[in-house]
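Encoded as structure tokens, here's the structure I'll be asking about.
Yeah, one chain of the complex is gone here, protein chain that is, but the others are all in their spots.
And then chain A:
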Amino acid sequence: MASDGGSSSLQLPCVFSPKSRQYLAVCAQDGRLRIWNTDSKTINQEYVPSAHLSATCTCIAWGPCRTVKEGPQRKKRKSEAVQVEEKADLLAMGTAAGSVLLYSTAKGTLHCSLDEAHSAGVNCVHWHPEDSVLYSGSDDTNIVEWDLQSGKMRSKWKADRAAVTSLCVSPDGKLLLSAGHVIKMWDLDTKELYRKFTGHSTAVTTLRFATTRPPDSNGLYFVSGAAHDRLISVWQVREDGKDKNSVVSFTLTDEPRHVDLVPSNSKEEAVRLAVVCQDGQLHLFEHFLNGPCKKPFSPSCSVQMADTRESPMPIPMLAAVLGRDSRSVLLAYGNHLQPVIEQVEVNTTERHVCLSRDVKTSLSLTMESTVSKVKTPVVNTKSKVLVPGLPGHQAPLKGSHLEKASEKRKKDTKEMSIAEQLGEIDLSATSSEKVKASLQTDNYAVLLVQGLESNDADILNKVLQTRKEMVIKKTVARLPLSAVLPLVKELTNRLQGHPFAGILMVRWLKAVLMHHTSYLASLPDLVTELGVLYHMIESRVKMFHKLTKLHGKLYLLMTHVATSDSSNMVSEVDHTAKLVYEDESSDENEASGDEVLPEEDSDHWEEEEGMEEDKQSSEEEDEGNRTEPKANGEEDMEHENESEEE
């Protein structure tokens, strides 16, 4: 199935070959066409168009699979490799310069080039399912029909006022869909406009026929997706021509990038749709096409992919094709330069599926084993790596090859999103441990200054909650002088409150005072600046003496109880009963939990007695409460004392 490249240049074409899905053709950022074998997961062919940088490939379409029986011209080529099975061979590539290239995978070279028909970039190419005819749509608003027997243009007509961004030929080969903003249906025999479908406000990037039935039975459906539109619309070609609006729509999370569809051949068969979105998610739909439905359908299953790191990052999917049964999906994911191809069984009963894959290892493996032509950049050990940071704070990097260091590095930076981004930049050059630490604090210092400037709570939290003494010290040491006072103010705010947080802030404060002593002491208005801090600390430590005493008391009691707990138990049976007097709710727990009496009978008896006493006591207390309004504080005290003595 061909994918229509679409108008946006960001969209890189990525297409599986039809039928057997043997190949994946990818045109990457560098303009090279790579054909991957989906069975062996290795690169099969690589082709560099002569003008791959000036006229980048905008769209790819696989020609129909051919057997030996086919047309005479191609039969010759085919006969070179005598194969009975159907095999994808020709690949049409549209370029930004307006030419269409035909690449033969059997020969491994350019088959021919179709030029001089389009004056602007080709947006989409589509093969006729049976005849050796190719259609191409372009920015110059024309559609061109190419005769591949002769390699000449057969006809050309103006299709739209705007660029033609998408094309699709019906399965029976009689109709052609073209789209700019308006979808038009052409009769291919007469080249006359058959129908017009309006509804999309942006360029349509995807067109597919959803059914193979003839158009006379109201049963012909097709789907469309447009740029910046989070919907896939389904349109019905009705005989009476009353087909103004789309009949069904499917919601997506982002604009569609690659669409695969298993058409339905009869009314009883559901259409299956696999859509890969711009955000890298895959959505699977299954729907019986039987008339309009107002409400948009949400996907029956959404598949995401994440890597195996501790904080997983999503891996974007590039393309997906549905297999024979409803569960198997052939996926291509990763980046365009090194896509990973995998046959996946998706559990479609779940609405959301997240697959985790270790891309890095698989990526590097394929690099080494298959592509010998790819040069790995040699990092000169003397070269300096410049890292964004404060001017004057850049530490020179020495290249060395410590894998462990790089691993640790990852762990260090993991907690910070921005620091991580900064860190990613110099991941290529592995650095030794010492240099690494300094680099990291450099990042922290930059972050801290940024956070202080804009008073960003997120950044400040992340920086100030560091526990590493070393990081704190170096960060403070690298802090520009202008940021010192704001930092002290921020710390003053954070020192109030809970000791758990405060203890970290004290470390920062100490580091600041230690490193910038002379600067602070030289401030003329030092007392004003640090007065609040001083006052606050002073009021806090005022109770140090008493608190220490209280802590001592508590400590003594708790340790005493802990040690004498078990020994006291037997002798303190009476005492437990006394507690029961006060505790209404938990006496049962305690009686059963704490007492380790051998005779069960006596235990029960004890409990019952306790319960009775308890009831009595609660009554007593109630009485006491009722009389309380009259009683004064002393009485209250006596009452309490009584209960205690008991």
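To be clear about the criterion, a contact is a pair of C-beta atoms (placed from the backbone, for glycine too) under 8 Å apart; a residue touches a chain by one contact, two chains touch by 3 or more; residues count from 1.
By our rule, contacts and distances are computed from a predicted model.
> Name the chain not shown, per its UniProt record: "Cell cycle control protein", "Pyruvate dehydrogenase E1 component subunit alpha", "AP-5 complex subunit beta-1" or "U3 small nucleolar RNA-associated protein 15 homolog"?
The correct option from "Cell cycle control protein", "Pyruvate dehydrogenase E1 component subunit alpha", "AP-5 complex subunit beta-1" or "U3 small nucleolar RNA-associated protein 15 homolog" is "U3 small nucleolar RNA-associated protein 15 homolog", the UniProt name of the unshown chain.
> Among A:A28, A:A120 or A:A162, which residue is in touch with the absent chain?
Answer from the full complex: A:A162 touches the omitted chain.
> For review purposes, identify every residue of chain A that touches the missing chain, sorted by number.
Within chain A, the residues touching the omitted chain are 162, 201-202, 228-229, 449-451, 453-458, 493, 495-500, 502-503, 506-507, 509-510, 513-514, 517, 520-523, 526-528, 530-551, 553-555, 557-558, 561-562, 564-565, 568, 575-576, 579, 582-586, 589-590, 593-594, 628-629, 631-633, 636-637, 639-641, 643-644.
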